[in-house]
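Excluded from the complex is one protein chain; the other protein chains are retained at their positions.
When the chains are written out, they are named A, B, C and D in that same order, and each has its own residue count from 1.
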Amino acid sequence: MIYEGKQKIWSEYQKEIPDDHYFYVRSCIRQSFFPASEATFLDITRNRLGKDIFETEHHTTCGGIAYHSDTIPQETVMTIIARQFALMAKNGYENYVCSCITSFGLYCETMETWREFPELEAKIRENLWKTCKLEFAKPKFLIHASDLIYKYRNLIAAQAVRKLVNVHTGEPLKVVEHIGCHYSKMFPSKGVGGAEYPYVLTGMIEAWGGEIVDYPERRHCCGFGFRQYFIKGNRGYSLSNTHKKFESMEPFKPDLIITNCPGCPYFLDRWQYVIAESTGKTYGPDGHGIPALTYEEVAGLVMGYDPWDLGLQTHQIGPEPLLDKMGVEYDPAKKYLGKNGKNIGEPLPCTCLKG
Amino acid sequence: MTPLFHLLAVQAADPEVIDRIPSGYSHFVIPFTIGITFMLCWIGVGCIRLLAAIPQSDRLKFWKSLFLPKTIIKNLKDLFGDCLLHVKIWQRKPLLGYMHSAIAFGWFMLIVLGHIEVALFVPARLNVTRGGLFYPIFYRYFVWMNPGHTTLRGSFFFFLMDFFLLYVLSGIALAMFKRFRSIVLGMRHTTKPSLADRVALYSLWMIFPLRLLAESFTADLSGGSFLTVGVNHFWHLLFGDKLWFTPCWWAYSICLGLFFAAMPFSRYMHILTEVLWILLRNAGIQPHHPRKGVAEAEIYACSSCGLCLDACPMNVQKKNLKYSSVYFIRFLRRHNEKKINAIADKCLMCDKCHALCPVGVDAPALRRAQRATVNNSLPYDYSYLPSACAGQLSEQKVLYFAGCMTHLTPRIIKAVDRVFKAAGVEYAFADRDGGICCGRPLMLAGKTEAASKVIEANKKLIVESGCDTLVLSCPICYKIFKDEYHLEGIKVVHYTQFINDLIASGKLKVEKIDEKIVYHDPCELGRGCGVYYEPRAALGQAGTLVKASKEYDESVCCGGSLGSLTLDTRDRARISESSLEILLAEDPETIVTACPLCLKTFSEAVSNSRLPRKNVAVKDFAEVFCR
Amino acid sequence: MKNNILIIGGGPAGLEASAQLQRMGYNVILIEKAPKLGGHLAKWDRLFPDSVPADEVLGGLLRSAEGVKCFTDTDVRAINRLDKSYNVRLTNGITVLSDAVLVASGFDLFDAVKKEEYGYGIYDQVMTNADLEAYFKTGSDKRIENPGRIGFAHCVGSRDEKSGCRSCSKVCCATAVKQAIEIKQAFPKAEVYCFYMDLRLFGRHYEDIYLKAQKEYGVRFIRGRLAEVSENYDGTLQVKAEDTVAGKPLKVTLDLLVLMSGMRPSASGKAIGDLLEMTVEEDGYFAVRSGIAAGQRSPIPGIFLAGAATGPKTLPETLADARAAAMEIDRYLTEIFPDAKNYKQLVRERW
Amino acid sequence: MGKLYDLLMKDYRLKEGLNACINCGTCTAICPAAEFYRYDPRRIVDIVQSKDDDEIEKLLKSDVIWYCGECMSCVTRCPRKNAPGLIIMALRNLSIELGYFIESEKGRQMYLLTKDLCSNVLDYGYCVYPRRFDYEGHPEAGKVWEWEEKHLDDVFERLGGNLDGKGPGAMRRIPQEDLDQLKAIFDETGATARMETVRKAGERKAAELGMSVEEFSKMVYSQSDPKHLNH
Partner (left out) sequence: MVDFGFGLVPSSRINLDLFDKDKYEELAAVEPDVRICMACGSCTAVCTAGKFSTTSLREAIEDIKNAQPAKAVEMLQACQLCGKCSMVCPRGINTRHLILSITKTYSTK
C-alpha cells in the first residue's frame, strides 16, 4: 500500500463543509437502534464544539427506506424531501445535516435529478404546495453528520482524553472503516475522499490516533439491501454479504469497525452474532466479535463519555475487550441499568459468542 | 499311412531311393526342429486360448461351420484364394500378387511335394518318432538316389521340386527388390519392420537360396532336376570333385529354425493365423473386443503387408502414416495401450484399408471396438430425447430424414425438396425443425450404448410416422439406419437410389446437358453400404460422367469424415486437397457428391486449395437434378 | 527560395515528416520539448505485432532525419500569424519565420492514477503498460519478482466516460497481447489473464499474435472489464470482473496487475493548440479539415497535423500519416503559398 | 420499440440511469446480489436497452428484478455512466404498477413490504419504528434486542431518546399535523393508490392460492426457493 497515493486522491476530493448553523435531520434506523449516538452527536456539536444545530420535532422520515424498498413512488419521496427542505427554510437554515446515509444519498440524487429535469422540480414544488401549503428552498450545503465530525476531528482530538491506542502495548488500534454505500458511491464528489478511498472516517481515525486498515472487501456493501433484510426469506443475502466482508478482514485482525451509516453498525454487529451462533465462527480474539461502532460512539469514547451513556451495551458484540485495550474505565455492573440506576434486567447470554 | 502311394501308377522294381543315413538323423536338424516345435506349440496354445476366450455360442457356431457344406466350400475357396494364391493382391497389383503367391503357394507346394516324396519313397520316415518332423524337410540330405533305377515318377518329382523352388526364388528375388524399390511393385509405402520382422524376413530370404545351395551340393547323391543338378555341375566346375555340403545344410536348418522361432513375434505369423481367421470369419463370428477373442486371430492374421498404407487417406502426410491400420494392429499385438488409443482415435474410418486388405482384416471395426473400451463408459445424459422426438409427423408414405450435417448444408434440403416436387413425391420431413443425431457419430466414437439410446428415440419417431420408405440424404445416417435400426417393413434408401428410381420409372425427367461430371463416392455410401451403381446411373443421364483417378472402393475420403477423433483441421485440409486432385484427373467441370460432409469439405477445399483449378463447381447429387 | 517549415514534436510523426520534407528540399526546423527525440517510441522496448525492437525503428527514423535542424528541450512560447506565414517564438529564444507549421504533438498516456478503483499508485503490485515496457528495457522493477499470476486490464482510460474518454485507444489490445506473451516468455510458469471488453485486433498479423498468445502461451482472455482491485493481507491483489461470457462475477488473486493506459491528447499539444486557437473536438484531439479526405490539414491554412495529435494511431499509421502530411505541405507550398495575388482565393478553394 | 419500454422511459430513473450499455460487466463484478443470487445486472440493462417488450415483460414478471439490494455500488463503476440500480428501480416500479410483481416469489414480497413500511410512515412518520420491530420476527436482532424490546421505554430514557415523547429527540411522537401532511403527500403523489394496488393484488393472489391473508403473509415472509441461488 502506498500511502502517498491515497493522500493524493484525498486531496482531490475535499468538499466544502459549512462552519456553523446546521439544520439537523434524524435517521429512522439510528433513532431506533442507536438513539445515544444521535444524542452524543448533538451534545458534541452543541456543547463541546459550541455550534448552532437545530432540530425540529416536525421533521419526519425522508421515506428513503420505504422508497428503496420500492413501496412508494419517486414523486412521493421527493415531495417528502421537499417538505423537509421547506422546514429548514422555514426555520431560517440553509445547511442541511442528515444523520442517515440513505437520506443523504437520496437528497443528493434528488437534487441531481431536479438539476437535470427542472420540470420535475416544478412538479414537486406544486405537489408540496398542494398538500402542505409549504414552499421549499434547496439547501446551500447538504452534508452528512459524519462530514461534520470529520470537519471538527482535530478539535475533537484536542479535547480528547484518550487516543485510539492500545494502552498495554502503545500500538495504535487497528481500525476498519465501513462507509455507507449511498454516501459517495453514486456521487463520488459529494463525499469526503470520493468513492474509492473515502476519507471521512479515515480522517477521524487518523486524527484520533488509530491506524486505519484497508482490506479487500472494504468497499463491499454490508448487505442490508432494504427488502433483502426486511423479508426473512431474503436474509441469507444480507448475512452472506457481511460474512464475505468479515472473511476478508479477518487476516488483518482489526480491533474495531467504525461506520457512518445507520444500518451498517447494526448489521455488522448482528450478523457476527448470527454467524457465531449458527456456525460457531467468531472474528475477534478468543470467541469475541469485532465491535462495530458508529463514528459518534468512537468520538464519544475518545472524548471521555461513559460507554454506557454512549449505548455500547445495545451492541450484541461486547465492547469490553476494546474498552480494556483503550484504557476506558467502566463499571460492568452499570452496563444494563436504566436511568438513575433502575434495574431493568439484562439480556440472556449467547451460546457461542462471548459477551 | 498314405494312400497316395497306391494311387501312383508307375512303380520301380528296385528301390529308387535308399535311406542314406540309417538313423535318419543328423545334428544339423536341431535348429530347425527347435524352431518349428516352438512355433507349433505357440500356435497350438494360442488356438486353445483363443477358442476358450470366445463366448460359448460363438464357439458352437465355429465348430458347426466347419461341417456345413456351404462354409466348407467358402473356407476352401478363401484359403486357396487368399492364403496361397493371394487373389486380392493379384487383382490390384499383379506383380505384387505374383510375389506373394510365389512365396506362399511355392513354399506350400514344396512342403506338400516334399511330403509326397517321403511318402512315396521312404514312407516309414513320415512317422514322427522316426524323424517325421524334419525328415521331409531335409529329405534330400538323408537319401541316396539309386543310380540306374530312376523312374519317370522320380524325375517328375525332381522336376516339380526344382520348379517350385525356382518359383519361390523368383518371389524372394522380387521381395528383396521390393524392400528397396517398392514403388516398382506398385507400393508407395511399405511398413517399417520390427526386430522380429527383420529376423524372420532375413531368415526367409536366406531359406530358399540356402536350400538351393544345400540341395545342389548334395545333388550328386540325392539327385535332382534342371535346377539343382545344373547348379551342382557348376559347383563341380568351380570346386572340383569334392563338395563339402554339411555347412550348407546347417545354414539352411538354422535359417528355418530362426524363421519359425521368430515367427510368433513377427508379421509372418499371419501365414498360419490367417487360416484360423478365415475360418472364424466365415463362421460369422464378430469381435467384441479389439484384442481379445476372435480379434486376436484377426490381428495376428494381418500380414503387415502394408497395402493399407497406400490405401489410407492420411498417407498424404508422412507423419500420419504411423496411424495406418497395419501399425494399429501391430500395437494391438504389443498391448501398447497408449499408442493403440492414439492410433485408434486418429482414423477417418473411411474403411478403405478394410476393403483392400488381402486378408480381409476389418481394422476400422477393431478401432471402433478400441474406442469403445475407452469411451463407452463415459457418462451421458439423454433424458431430453423423448421431448426432442415428441412431434407428430404428417402421414406420408415417404419420409425424409435430413440429419445434422444436411441441416448445416441447407442447399441439399432445398434441392431434395425441388426434386421431390418435380417428381410429384409427397413426403414428410422428419427433422424439419431440427431433430436429433442418427447415432452413427456416437457409434464411430465408440459410445455404443449412448448410440443405442439415440437410435431408439429416432426409431420410435420413424415407426410412428407410418411411412413405408425412409429417404436419407446423408450417407452417415444411411449407414446406421440400414445396419442398426432394423426398421422392419420400412424401405431405407439413400436419395441417390431413390432419385435414380424416380428417373428410371420416368417420374423425374432429366435433361442431359453437356457437362463433365465427376462423382465422388462418399465413404459411408460406397464402401460402407455398397452403393456405387445408382448415383452413377442417374448422373449419366444428366451429363457426361468422367472418371476420377481413384473410384468405387478405391475412392479416397474427402477428409471431412466424422470418423476421426483427433485429426486436426490442417491435416484434414491436406487430405481434402489430395482427394480433390484425384477427382480432377480428367478435368471435370463439376464435382458431384452425395454427402453433406463431402459437399462442405470439397466446397471449402476448392476455394482454399493451392491447386490451379478453382472454377470447378461442387454440387450435391440432388442439385444436379433440379437445374 | 527554401520555405521554412516548423515541425512541433519530435516523435515518430515529427521525425518522419522532417525526413520527408527535408528530402523534398525544404528547410525543416524540428522542436521537441523533451531532452530526447523519439517520443513514446524511445520508452518502448518492442513493438507489436512482430516484436521489432523499438530502438531499431527509432534508429531508422533518426538516421533518415539526419541533417534536420532540431531543438530539443524546446517548446513554443508564442505564435503570430503574419500575412501567410507564422512567426514562432521558441522557448530557447530563437524566433522562426515559418511558411507552414506541422503539429505532431502526439499523445499522453492516460494517467492511471485517475482510475481510482484500480489502485495505481496505491497498491504496490499495480503497474502500467509503460512501466512494463521500462521493465522489459531495463530488466528491473521492484514490483516484478517471479510473479505467479499476472493480469492485464484493457481499456484503462479508454472507452470510459468516467475517465473522460469515450473512444478506443486502438493500440492497447495489441499491446496487451504482446506484453502478455513477453511476460510469459520471461516467466513461463506464470498464469496470465487479460480482461477485455472487445478484442480490437484489427491489423495485419494482429490476430496471429492473439492466437499465439492463446495457443502457445496459454494466456486466458476474460471478457469483462476489470471492476475493482484491492490489496490482500499478503500484498497480492484481489481483482474482480464479470466473466460476461459466463454471466458470472469473477475474482482472482494476482501478483501483478498491468493497466493498459490508453491514449489521451497530449497536454503540451493542447497548449500549442491554444496558442494557435486550433479547434479541438469533444474527444480532446485536434479537428481536421476532413476526417476522410483531408486528415492532415487543420482548419487553419498553413497549419498541418500528423500522428496521434488527431486521434489514436498505431505506429505504421502515424508514419503513413506523417508522409501524407509532408505531401500535403508540399502541395500547399507549391500550389497555394507562392501565389501572393490569389492566395486567399486559393486557400478558399483548395485548403 | 415497445409499449413497456415507452412506459419505462417515462421514469426519470431510467432517463438518468440508461445510457448505451457496452456489456462490460463492471456492475455484475461488484454487485452484492450477483455474488449470491443467480443474477446478472448487466443482462437486465441489456434487455431493457434491447427494447424487446416480450423480454421486458418476462423480466417484470420474474424474480430477477427483485434480487438487487439498491446499494448502488454499480453506479460508481459503470464506464458509460449508466445506473443499473436505478434501472432496476424503474423496472420494479412498473412491475408494481402493472401488477406483474405478484407473479414471482420475490416480487410478491412487495405485499408485506408495502403494508409494513407505508403504515410505519403514515402512522408514526418513521420508516422503522422500534415497537413494531419484534424479536420474534427478527431473531437475528440478538439477545440484546430481546431485552431492549421488553424495556424499550427504559432503554430510550437511559440513552437520551424521547420515545413517543413531545418535542424533538430520538423517536419522538411526531405531531399529527405533520402525519396528516405525509398522508396528503401519499394521496397526491400516488403512494396511496399504489398501496391499494399492491394490497388488492396480494389479496387476490392469496385467494388464488386458497390461503388466508395471514397464511399468505407468513408464507411470503419466510419463503425462499433454492432456485434463486447458484448451487
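Definition applied: a residue touches a chain if its C-beta (ideal position, glycine included) is under 8 Å from a C-beta of that chain, and two chains touch if they have at least 3 such contacts.
From a predicted model like this one, the values you see are computed outputs, not experimental measurements.
Q: Would you indicate which residue among B:C353, B:I436, B:I462 or B:L508 is in contact with the undisplayed chain?
A: Of all options in B:C353, B:I436, B:I462 or B:L508, contact with the hidden chain holds for B:I436.
Q: Would you mind spotting which of A:A82, A:C222, A:L239 or A:L268 touches the chain that isn't drawn?
A: A:L239
Q: Touching the absent chain in the whole complex: find that residue among C:W44, C:Y193 or C:Y206.
A: Of these options, the touching residue for the absent chain is C:Y193.
Q: Looking beyond the chains shown, say which of C:K2, C:K142 or C:K215 touches the absent one.
A: C:K215
Q: With the full complex in mind, choose from B:L126, B:A388, B:V546 or B:I582 the residue touching the hidden chain.
A: Touching the chain that is not displayed is residue B:A388.
Q: For chain A, which positions touch the chain that isn't shown here?
A: Against the left-out chain, chain A lists 232-237, 239-240, 243-244, 274-275, 277-280, 351-352.
Q: Using the document's contact rule, name the residues of chain D that touch the chain not shown here.
A: 34-39, 139-140, 222, 224, 229-231
Q: Residue-wise, where is chain C in contact with the chain that is not depicted?
A: Its contact residues with the unshown chain are 191, 193, 199, 210-211, 214-215, 218, 220-221, 223, 243, 245-246, 248-253.
Definition applied: only the chains that are shown with their structure count from here on.
Q: How many angstrom lie between the centres of chain B and chain C, each centre taken as the mean Cα position?
A: Roughly 67 Å, centre to centre.
Q: Using mean CA coordinates as chain centres, what's the gap between chain A and chain D in Å?
A: Taking the mean C-alpha position of each chain, the two centres sit 22 Å apart.
Q: Which residues of chain C are in contact with two or more other chains?
A: Residue numbers touching two or more other chains: 117, 228.
Q: Please list all residues of chain A that touch 2 or more other chains.
A: 195-196, 219
Q: Okay, in this complex, where on chain C does chain A touch?
A: Touching chain A: residues 113, 116-117, 119-124, 228, 230-233, 238 of chain C.
Q: Can you name the residues of chain D that touch chain C in the complex?
A: So the residues of chain D touching chain C come out as 19, 22-31, 34-35, 40, 42-43, 76-81.
Q: Taking the complex as given, what residues does chain A use to touch chain D?
A: 26, 28-33, 35-36, 38-40, 55-61, 63-66, 68-76, 79-80, 83, 105, 112-113, 116-117, 120, 127-128, 130-132, 181-182, 185-186, 188, 195-196, 219-221, 223-228, 230-241, 244, 269-271, 273-274, 308-309, 311, 313-316, 336-339, 342, 344-350
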